[in-house]
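These notes concern the structure reproduced below.
Removed from the display is one protein chain of the complex; every other protein chain stays in position.
The block that comes next holds chain A.
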Amino acid sequence: MNNIAGRPLNEDDEEDEVNEDGLEAWERAYTEDRSWESLQEDESGLLRSIDTTAIQHAQYRRRLRALASNAASARIQKGLIRYLYIVVDLSKAASERDFRPSRMAVITKQVETFIREFFDQNPLSHVGLVTTKDGVASCLTDLGGSPEAHIKSLMGKLECSGDASLQNALDLVHSNLNQIPSYGHREVLILYSALSTCDPGDIMETIQNCKKGKMRCSVIGLAAEMFICKHLCQETGGTYSVALDESHFKELILEHCPPPPAIAEYATANLIKMGFPQRAAEGSVAICTCHEEAKTEGGYTCPRCKVRVCELPTECRICGLTLISSPHLARSYHHLFPIVPFVEISASSQNDPSHRFPNTCFGCQESLLSQGNKPELSVYCPKCKQQFCFDCDIYIHESLHNCPGCESFRHSKSITTAQ
């Protein structure tokens, strides 16, 4: 790789050889998957894949407990109204092919997933995209609440060249985030492929400015750990992580979806004036302010200035009122009232007469007895004492955010609400 100028042309072959120790593509599939290791022989001599659900579930429960202990240790406030800039590094390092097909493609794919998931979990938040390449940073999209707009403009800008500049990106984001209202939580998520940064000035000064500007900066690296990134994250209270492979990268980026614990002095409590528009009937014609087109699908009418907007949540373009629907507000509440982790029922407590469980999952009615009439591992809710299967446990904690048992009985209900 001594001919730097020739790189763009020969890159593919060279990279492949370097990264994969000269393995052919078909060999690589085996080394990566090691599919034979997940097979085992059953009684009749047939090969079956190993049942990994129990292991996965154990891992999941460990994570859940860690989260719960974090939450219990301090009665934390969560930043629910977030203003997040995603900085995507499109320097030439992003064209490296250690991730398939390239770092850039993987980043784009995961950013798309992340943006959708982010708005699902934080309907009141805003996201903006910044790219850095050729030693400069440019704003791809302004802060906004529509996932489609961000994804579309990111997909249209996929070229990488030059060097990344951490300082330029931070300066740009800093000047943009300075304008947001004081109740908002300012965050930056940097997806950094390069191993260097090409800066015009003293980056330490910029980091101090970010700290003063109450920006929480997090970095996910794709190559190797860098001191400057670590320093940035430590100074501003963010997290720094380096992705090992694509699935690890996805995991790391999705960890930024749930609202982080708020740092008390970072955002002041405030009352925000918001409008709750009503959706007009289907078939009524009106011109929307967002696309400036006549639409018949029905839209929302701003309660203050009566103009039509197509999507919620948004800001009214005419009067600047924040427009939101009551379901959007309700959707954020589960971060504030998480459900308690369920307790595992061990085989010994199963025989204890004081803890008789019906051995059917309360949620999905699936029998919890395996073939030999031996009870499978299961969990119960410490509040309503109902038994659940592992799958329901995961579904309840990750998606539903309701305990079916507690919701199904008025008595336990009153306990929940009293707390």
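Here is the rule we use: a contact is a pair of C-beta atoms (placed from the backbone, for glycine too) under 8 Å apart; a residue touches a chain by one contact, two chains touch by 3 or more; residues count from 1.
Operating definition for what follows: contacts and distances are computed from a predicted model.
Taken from the listed names "RING-type domain-containing protein", "DIS3-like exonuclease 1", "General transcription and DNA repair factor IIH subunit TFB4" or "ER membrane protein complex subunit 2", the protein name that UniProt assigns to the chain not shown is "General transcription and DNA repair factor IIH subunit TFB4". Considering A:Ser44, A:Ser247 or A:Ser399, the position touching the chain not shown turns out to be A:Ser399 (whole complex). Residues of chain A in touch with the missing chain: 77, 80-81, 120, 124, 181-184, 262, 267-283, 298, 300, 303-304, 312, 321, 324-327, 329-334, 336-337, 361-366, 391-392, 395-396, 399-404, 407-411, 413-414, 416-417.
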